[in-house]
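Presented below is the structure to which this report refers.
With one protein chain removed, the remaining protein chains of the complex are shown where they sit.
Let's turn to chain A:
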Amino acid sequence: MNGLALRHMRTLFRIEWKLFNRIRANYVFAVAVPLMLLVAMRSVQEQMDLAAHGVDAGPLMVSTSAGILLIFTLYSSVTGLYVARREELVLKRLRTGEVSDPVILAGGASMYVALTVAQIAVVAVVLSVMFGAAPRQPLSAVAGLVTGVALMTAMAAATAALCRSVESVMVATLPAIFVLPLASGVYIPREVLPDALGDVLVYAPLSPTVDLIRSGWTGQLSAAEVPARIVLDAVWAALFAWVAFRRFRWEPRT
């Protein structure tokens, strides 16, 4: 990315940050969601008898929290952001200027990327302390976070491409909000599922992210498995980016 693109990114980030701070309720969203998540998931997963399946609760909580935050804070918000900015003709207006198309999309999403990463970092630290679990493969966790951010942003652009209006965002994001956490091991670890199902769901979108982040604390992935998971996540991200490239609209349908 050249200097001009970076300058544009910084401006678009600053604008979204200003708008985020303008609505006080967003602070509740930024702080309360991770807190509620920690409490809720702790109680749910206590019911699962994780120890019997050889699953360590601490790392699992980290990957679960990261998955939920990626879906709710990043994917859901950025989808809504793209559609809202399109409705206001802001995206179209930006395209008349010097900002490139990828930077228009990345710049708008950057504030939510930063917020999500910050939330995940705080939650990961708190859980590590709570469960006394130190990271064993920190690079694996970082790779999981990076690929997860790329995947969720590409998915948001692809979903926004299919939305006609702000009102349709809620419906369009439902599949990802309900199905994705179930399929990718965010809500229920694959170890708890029947083996055959678990083996298939390894390839689901976001599964590699969940595995990589969890392995950051457990070290469960081998040196060969880590790059394989990264590639798998990258393939999903590329697929959604391709859908966005094919279908994304810069102005409302009339």
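Some notes on this structure:
Methods note: a contact is a pair of C-beta atoms (placed from the backbone, for glycine too) under 8 Å apart; a residue touches a chain by one contact, two chains touch by 3 or more; residues count from 1.
By our rule, contacts and distances are computed from a predicted model.
Between the names "NADH-quinone oxidoreductase subunit H", "Glycolate oxidase", "Pyruvate dehydrogenase E1 component subunit alpha" or "ABC-2 type transport system ATP-binding protein", the one given in UniProt for the chain missing from this structure view is "ABC-2 type transport system ATP-binding protein".
In the complete complex, the hidden chain is touched by one of A:6, A:89 or A:231, namely A:89.
For chain A, the residues touching the chain absent from view are 7-8, 11, 15, 18-19, 22, 85, 88-90, 92-101, 161, 244-254.
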